[in-house]
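With one protein chain removed, the remaining protein chains of the complex are shown where they sit.
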Amino acid sequence: MRIEEALDRKTEFFLRPRYAETDQMGVVYYANYLVWFECARTEWLRDVGMTYAGMEAQGVFLPARRSEITYHASALYDREIVVEATVRALTPVRVEFVYRVVDRAENKLLAEGVTVHAFTDADGKLTRRGFEALGIEK
Amino acid sequence: MRIEEALDRKTEFFLRPRYAETDQMGVVYYANYLVWFECARTEWLRDVGMTYAGMEAQGVFLPARRSEITYHASALYDREIVVEATVRALTPVRVEFVYRVVDRAENKLLAEGVTVHAFTDADGKLTRRGFEALGIEK
Amino acid sequence: MRIEEALDRKTEFFLRPRYAETDQMGVVYYANYLVWFECARTEWLRDVGMTYAGMEAQGVFLPARRSEITYHASALYDREIVVEATVRALTPVRVEFVYRVVDRAENKLLAEGVTVHAFTDADGKLTRRGFEALGIEK
Partner (left out) sequence: MRIEEALDRKTEFFLRPRYAETDQMGVVYYANYLVWFECARTEWLRDVGMTYAGMEAQGVFLPARRSEITYHASALYDREIVVEATVRALTPVRVEFVYRVVDRAENKLLAEGVTVHAFTDADGKLTRRGFEALGIEK
């Protein structure tokens, strides 16, 4: 895949919040959005033809260096959610994902976020194998 | 408590990462730092003489509006960690916490973060009862 | 729905284990099976025409009184899983679910479990409204 194509791709991940993900405020606990971002990221990789499991099997990992979430409204138990993931920056050593969390029935934006990841080897050392790991043609 | 005193206060929360908190990369999963921030925030409130449970009993809640984490190094299973929490901004409607996550044995900074919270009522509507809820004298 | 029909119903819930659900042993952490059981239970309720969210809105809750899991083999990150849920006992005050967790590609049984729940009101007191809450005709 060419890099422009990867940067154009928007992946949608559908889920229903689990009871486990709610807290006693009656809404989804604020850390769980990072878990959903991970699910959407995994699907983005599958969409571009790779799997994160496959990348790890090749010795390439994607630890987070940075995360940001802006919470607009609460996600509720069992209501259909879509998490949209796109890539806003991609280099041989680094990838930055952007996410939107939307309540499907109301088409309402619940949260937005960013995660920044380094490409590393199994020991956590930076590697320049990012494009190769994602099958990106330079 | 006077507001200057609240802003000066640094609370330390000690923990050992749980096995449940690790992932197959062999380190603490990136979302769990937000859980630890919550623990440190709870202790900060106790330090200034309130409890979050008590605030909720009075009908005042602190939902997150924003979170940010910068990951410097991995936290490891069962190694002693301290999470330091301070407040960098406090108004009747809003409070901003800053956190540092440190490996105690190596005195090594693992992560830093920020969470921004609104004071709301049980229905999620903004309330100006923040100072009252925290026992802050104007 | 007649009670025989409810007892005959087998619901399948499909999922891929999340990275968040793995631990440093490289497999799904042992507590997460209870979360998956909850997901399958929620789908079973939807299958019989109710939703757990709807039951709670009517003031009927299903807290767990007992859980059991037998772990046969490890669930792995991102591999397709099906969780099958059936009801093995149902009375106006109590419902018992049985679960099987299966790796789909290998058709391999990974775990089995049971959860026992009481029908209660919002204060946790037993209620005999179980059949009504599930729309079961006596």
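Note that the chains are named A, B and C in the order they appear, and that numbering of residues resets to 1 at the start of each chain.
Everything that follows uses one rule, which is that a contact is a pair of C-beta atoms (placed from the backbone, for glycine too) under 8 Å apart; a residue touches a chain by one contact, two chains touch by 3 or more.
Computed from a predicted structure; not experimentally measured.
> In the full assembly, spell out which visible chains the left-out chain is touching.
Across all of the complex, the chain we cannot see touches A, B, C.
> Give the residue, chosen from C:Arg66, C:Arg88 or C:Lys108, that touches the chain omitted from the document.
In the full complex, the listed residue that touches the missing chain is C:Arg66.
> Of A:Phe13, A:Tyr29 or A:Phe119, which one is in contact with the hidden chain?
Final answer for the missing-chain contact: A:Tyr29.
> Touching the hidden chain in the complete assembly: which of C:Val35, C:Val48, C:Val82 or C:Val98 does that?
The missing chain is touched by C:Val35.
> What is the set of chain A residues that contact the non-displayed chain in the whole complex?
Within chain A, the residues touching the omitted chain are 19-20, 22-27, 29, 31, 77.
> Which residue numbers on chain B touch the omitted chain?
Residue positions of chain B that touch the missing chain: 16, 18-20, 35, 38-39, 42, 51-53, 77-79.
> If the missing chain were put back, which residues of chain C would it touch?
Touch with the absent chain occurs at residues 24-25, 27, 30-32, 34-35, 38, 56, 61, 63-71, 74, 115, 124.
We adopt the following convention: only the chains that are shown with their structure count from here on.
> Between chain B and chain C, what is the gap in Å from one C-alpha centre to the other?
Taking the mean C-alpha position of each chain, the two centres sit 34 Å apart.
> Compute the distance, rounded to whole Å, between the mean C-alpha positions of chain A and chain B.
Computed value for the inter-centroid distance: 24 Å.
> Distance between chain A and chain C based on Cα centroids, please, to the nearest Å.
Using C-alpha averages as centres, the distance is 28 Å.
> Residues of chain C that touch two or more other chains: which are they?
19-20, 77
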